[in-house]
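Below are the C-alpha coordinates for one structure; questions will follow.
Here the complex is missing one protein chain, while the rest keep their positions.
This part shows subunit A:
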Amino acid sequence: MRMLLIEDSDSLAQSIQVYFHNEGHPLDWVNSVEKARSSVSLESFDLLILDINLPGASGFQLLQSLRANGNRIPVLVLTARTEIDDRVSALDFGADDYLAKPFDFRELAARCRALYRRERGKASNDILCGNLVYDLATHSAKVNGRLLELRQRERQLLELFLKNLDRVLTKDDISNRLYDFNEAYTPNAIEQTLTRLRKQLANSSLIIKTIRGLGYLAHVDD
(Lines give C-alpha, C1' and ligand atoms only; values in the text may rest on other atoms or scores of the structure.)
Protein backbone atom coordinates (compact mmCIF):
# COMPACT_ATOMS: atom_id res chain seq x y z
CA MET A 1 0.00 0.00 0.00
CA ARG A 2 1.72 3.17 -1.19
CA MET A 3 0.40 6.43 0.18
CA LEU A 4 0.85 10.14 -0.39
CA LEU A 5 0.33 12.51 2.52
CA ILE A 6 -0.50 16.16 1.77
CA GLU A 7 -0.07 18.02 5.04
CA ASP A 8 1.51 21.39 5.87
CA SER A 9 2.32 20.77 9.53
CA ASP A 10 5.90 19.40 9.56
CA SER A 11 5.79 17.71 12.92
CA LEU A 12 2.47 15.99 12.33
CA ALA A 13 3.54 14.88 8.86
CA GLN A 14 6.85 13.50 10.08
CA SER A 15 5.12 11.59 12.86
CA ILE A 16 2.63 10.08 10.43
CA GLN A 17 5.51 9.14 8.14
CA VAL A 18 7.40 7.44 10.95
CA TYR A 19 4.27 5.61 12.12
CA PHE A 20 3.46 4.21 8.68
CA HIS A 21 7.08 3.27 8.03
CA ASN A 22 7.06 1.35 11.30
CA GLU A 23 3.87 -0.36 10.12
CA GLY A 24 5.70 -1.29 6.95
CA HIS A 25 3.91 1.02 4.55
CA PRO A 26 5.84 3.50 2.40
CA LEU A 27 4.44 6.99 2.72
CA ASP A 28 5.51 10.05 0.71
CA TRP A 29 4.88 13.48 2.03
CA VAL A 30 4.36 16.87 0.29
CA ASN A 31 3.25 20.10 1.91
CA SER A 32 1.27 21.84 -0.80
CA VAL A 33 -1.41 21.19 -3.38
CA GLU A 34 0.93 22.17 -6.24
CA LYS A 35 3.55 19.58 -5.22
CA ALA A 36 0.81 17.01 -4.71
CA ARG A 37 -0.44 17.60 -8.27
CA SER A 38 2.97 16.90 -9.77
CA SER A 39 3.55 13.84 -7.52
CA VAL A 40 0.19 12.35 -8.43
CA SER A 41 0.81 12.91 -12.13
CA LEU A 42 4.32 11.38 -12.00
CA GLU A 43 3.83 8.37 -9.79
CA SER A 44 1.05 6.02 -8.88
CA PHE A 45 -0.29 5.85 -5.34
CA ASP A 46 -2.85 3.58 -3.75
CA LEU A 47 -4.21 6.22 -1.40
CA LEU A 48 -4.09 9.96 -0.67
CA ILE A 49 -4.25 11.38 2.85
CA LEU A 50 -5.27 14.96 2.29
CA ASP A 51 -5.30 17.84 4.74
CA ILE A 52 -7.94 20.45 3.94
CA ASN A 53 -6.36 23.56 5.46
CA LEU A 54 -3.30 24.11 3.31
CA PRO A 55 -1.46 27.30 2.43
CA GLY A 56 -2.41 28.42 -1.06
CA ALA A 57 -4.86 26.15 -2.81
CA SER A 58 -7.08 24.20 -0.39
CA GLY A 59 -7.37 20.44 -0.20
CA PHE A 60 -10.91 20.66 -1.56
CA GLN A 61 -9.57 22.21 -4.76
CA LEU A 62 -7.15 19.34 -5.27
CA LEU A 63 -9.92 16.83 -4.59
CA GLN A 64 -12.23 18.57 -7.02
CA SER A 65 -9.69 18.71 -9.83
CA LEU A 66 -8.71 15.05 -9.30
CA ARG A 67 -12.34 13.94 -9.53
CA ALA A 68 -12.98 16.26 -12.47
CA ASN A 69 -10.12 14.57 -14.31
CA GLY A 70 -11.64 11.18 -13.61
CA ASN A 71 -9.00 10.10 -11.08
CA ARG A 72 -10.73 7.64 -8.72
CA ILE A 73 -7.84 7.20 -6.27
CA PRO A 74 -9.16 6.74 -2.70
CA VAL A 75 -8.83 9.95 -0.68
CA LEU A 76 -8.98 10.22 3.08
CA VAL A 77 -9.52 13.79 4.21
CA LEU A 78 -8.01 15.23 7.41
CA THR A 79 -9.38 18.41 8.84
CA ALA A 80 -9.30 20.46 12.00
CA ARG A 81 -12.38 22.47 11.19
CA THR A 82 -15.67 22.05 13.01
CA GLU A 83 -16.46 18.48 12.48
CA ILE A 84 -19.72 18.11 10.75
CA ASP A 85 -19.79 20.81 8.11
CA ASP A 86 -16.53 19.56 6.70
CA ARG A 87 -17.67 15.98 6.69
CA VAL A 88 -20.59 16.90 4.51
CA SER A 89 -18.55 18.96 2.08
CA ALA A 90 -15.64 16.51 2.05
CA LEU A 91 -17.90 13.67 1.00
CA ASP A 92 -19.68 15.97 -1.46
CA PHE A 93 -16.37 16.84 -3.06
CA GLY A 94 -15.64 13.17 -3.60
CA ALA A 95 -13.61 12.13 -0.57
CA ASP A 96 -13.94 8.48 0.41
CA ASP A 97 -13.53 8.94 4.13
CA TYR A 98 -12.98 11.60 6.67
CA LEU A 99 -11.05 11.99 9.93
CA ALA A 100 -11.06 14.98 12.28
CA LYS A 101 -7.88 16.18 13.95
CA PRO A 102 -6.65 15.24 16.47
CA PHE A 103 -6.90 11.55 15.71
CA ASP A 104 -5.54 8.30 16.98
CA PHE A 105 -2.83 6.95 14.62
CA ARG A 106 -4.28 3.47 14.96
CA GLU A 107 -7.59 4.86 13.77
CA LEU A 108 -5.91 6.55 10.80
CA ALA A 109 -4.15 3.32 9.86
CA ALA A 110 -7.36 1.29 10.19
CA ARG A 111 -9.25 3.73 7.97
CA CYS A 112 -6.48 3.63 5.37
CA ARG A 113 -6.49 -0.16 5.37
CA ALA A 114 -10.27 -0.19 4.99
CA LEU A 115 -10.12 2.18 2.02
CA TYR A 116 -7.32 0.19 0.44
CA ARG A 117 -9.22 -3.04 0.99
CA ARG A 118 -12.30 -1.60 -0.65
CA GLU A 119 -10.35 -0.39 -3.63
CA ARG A 120 -8.32 -3.53 -3.97
CA GLY A 121 -11.45 -5.71 -3.72
CA LYS A 122 -12.58 -4.24 -7.01
CA ALA A 123 -9.43 -5.30 -8.81
CA SER A 124 -8.35 -8.50 -7.15
CA ASN A 125 -9.99 -11.75 -6.23
CA ASP A 126 -8.81 -11.62 -2.63
CA ILE A 127 -10.56 -9.64 0.04
CA LEU A 128 -8.15 -9.02 2.95
CA CYS A 129 -9.66 -8.33 6.33
CA GLY A 130 -6.90 -8.48 8.91
CA ASN A 131 -6.26 -12.18 9.41
CA LEU A 132 -9.20 -13.18 7.21
CA VAL A 133 -8.67 -13.74 3.49
CA TYR A 134 -11.62 -14.40 1.23
CA ASP A 135 -11.07 -15.63 -2.31
CA LEU A 136 -13.84 -14.45 -4.59
CA ALA A 137 -12.82 -16.87 -7.34
CA THR A 138 -12.89 -20.07 -5.31
CA HIS A 139 -15.33 -18.73 -2.66
CA SER A 140 -13.07 -19.91 0.11
CA ALA A 141 -12.16 -18.17 3.34
CA LYS A 142 -9.00 -18.52 5.40
CA VAL A 143 -8.29 -17.25 8.90
CA ASN A 144 -4.58 -17.11 9.72
CA GLY A 145 -4.02 -19.39 6.71
CA ARG A 146 -6.43 -22.04 7.98
CA LEU A 147 -9.23 -22.87 5.56
CA LEU A 148 -12.74 -22.46 7.01
CA GLU A 149 -15.27 -25.18 6.39
CA LEU A 150 -18.27 -23.20 5.25
CA ARG A 151 -21.57 -24.41 3.89
CA GLN A 152 -22.97 -22.70 0.84
CA ARG A 153 -25.35 -20.38 2.72
CA GLU A 154 -22.64 -19.40 5.19
CA ARG A 155 -20.31 -18.61 2.34
CA GLN A 156 -22.92 -16.49 0.61
CA LEU A 157 -23.64 -14.68 3.84
CA LEU A 158 -19.94 -14.03 4.48
CA GLU A 159 -19.49 -12.69 0.98
CA LEU A 160 -22.48 -10.41 1.42
CA PHE A 161 -21.05 -9.01 4.66
CA LEU A 162 -17.59 -8.52 3.15
CA LYS A 163 -19.07 -6.55 0.28
CA ASN A 164 -21.06 -4.39 2.72
CA LEU A 165 -18.57 -3.70 5.50
CA ASP A 166 -19.65 -1.12 8.08
CA ARG A 167 -23.15 -0.99 6.63
CA VAL A 168 -26.34 -2.20 8.27
CA LEU A 169 -27.95 -5.15 6.49
CA THR A 170 -31.54 -5.86 7.46
CA LYS A 171 -32.95 -9.38 7.47
CA ASP A 172 -34.84 -8.44 4.33
CA ASP A 173 -31.62 -7.33 2.63
CA ILE A 174 -30.06 -10.67 3.47
CA SER A 175 -33.00 -12.86 2.47
CA ASN A 176 -33.33 -11.03 -0.85
CA ARG A 177 -29.72 -11.81 -1.68
CA LEU A 178 -29.51 -15.33 -0.28
CA TYR A 179 -32.82 -16.84 -1.25
CA ASP A 180 -34.73 -16.74 -4.50
CA PHE A 181 -38.50 -16.60 -4.91
CA ASN A 182 -38.96 -20.36 -4.86
CA GLU A 183 -37.16 -20.92 -1.62
CA ALA A 184 -39.12 -20.53 1.55
CA TYR A 185 -37.03 -19.02 4.28
CA THR A 186 -37.66 -18.10 7.86
CA PRO A 187 -35.89 -15.31 9.73
CA ASN A 188 -34.83 -18.08 12.04
CA ALA A 189 -32.91 -19.76 9.23
CA ILE A 190 -30.81 -16.64 8.73
CA GLU A 191 -30.20 -16.51 12.47
CA GLN A 192 -28.97 -20.12 12.48
CA THR A 193 -26.72 -19.60 9.46
CA LEU A 194 -25.27 -16.54 11.14
CA THR A 195 -24.65 -18.38 14.41
CA ARG A 196 -22.66 -21.06 12.57
CA LEU A 197 -20.76 -18.45 10.58
CA ARG A 198 -19.88 -16.56 13.77
CA LYS A 199 -18.52 -19.76 15.30
CA GLN A 200 -16.28 -20.27 12.28
CA LEU A 201 -15.10 -16.64 12.46
CA ALA A 202 -14.40 -16.80 16.18
CA ASN A 203 -10.70 -15.93 15.95
CA SER A 204 -10.86 -13.67 12.91
CA SER A 205 -10.70 -9.89 12.61
CA LEU A 206 -14.22 -9.83 11.20
CA ILE A 207 -16.91 -9.03 13.70
CA ILE A 208 -20.58 -9.37 12.84
CA LYS A 209 -22.69 -7.35 15.28
CA THR A 210 -26.40 -7.83 15.70
CA ILE A 211 -28.44 -4.69 16.24
CA ARG A 212 -31.73 -6.06 17.46
CA GLY A 213 -34.61 -4.45 15.64
CA LEU A 214 -32.41 -3.09 12.90
CA GLY A 215 -30.17 -5.74 11.35
CA TYR A 216 -26.54 -6.76 11.17
CA LEU A 217 -23.26 -4.90 10.70
CA ALA A 218 -19.89 -6.39 9.80
CA HIS A 219 -16.75 -4.57 10.85
CA VAL A 220 -13.08 -5.39 10.45
CA ASP A 221 -11.17 -4.85 13.66
CA ASP A 222 -7.51 -4.93 12.63
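Simple rule for what comes next: a residue touches a chain if its C-beta (ideal position, glycine included) is under 8 Å from a C-beta of that chain, and two chains touch if they have at least 3 such contacts; residues count from 1.
Just so we're on the same page, contacts and distances are computed from a predicted model.
One chain of the complex is hidden; its UniProt record names it "histidine kinase", one of "histidine kinase", "Autoinducer 2 import system permease protein LsrD", "Acyl-CoA dehydrogenase family protein" or "Iron ABC transporter ATP-binding protein".
Interface with the hidden chain, as seen from subunit A, comprises residues 82-85, 100, 102, 166-168, 207, 209-214, 217, 219, 221.
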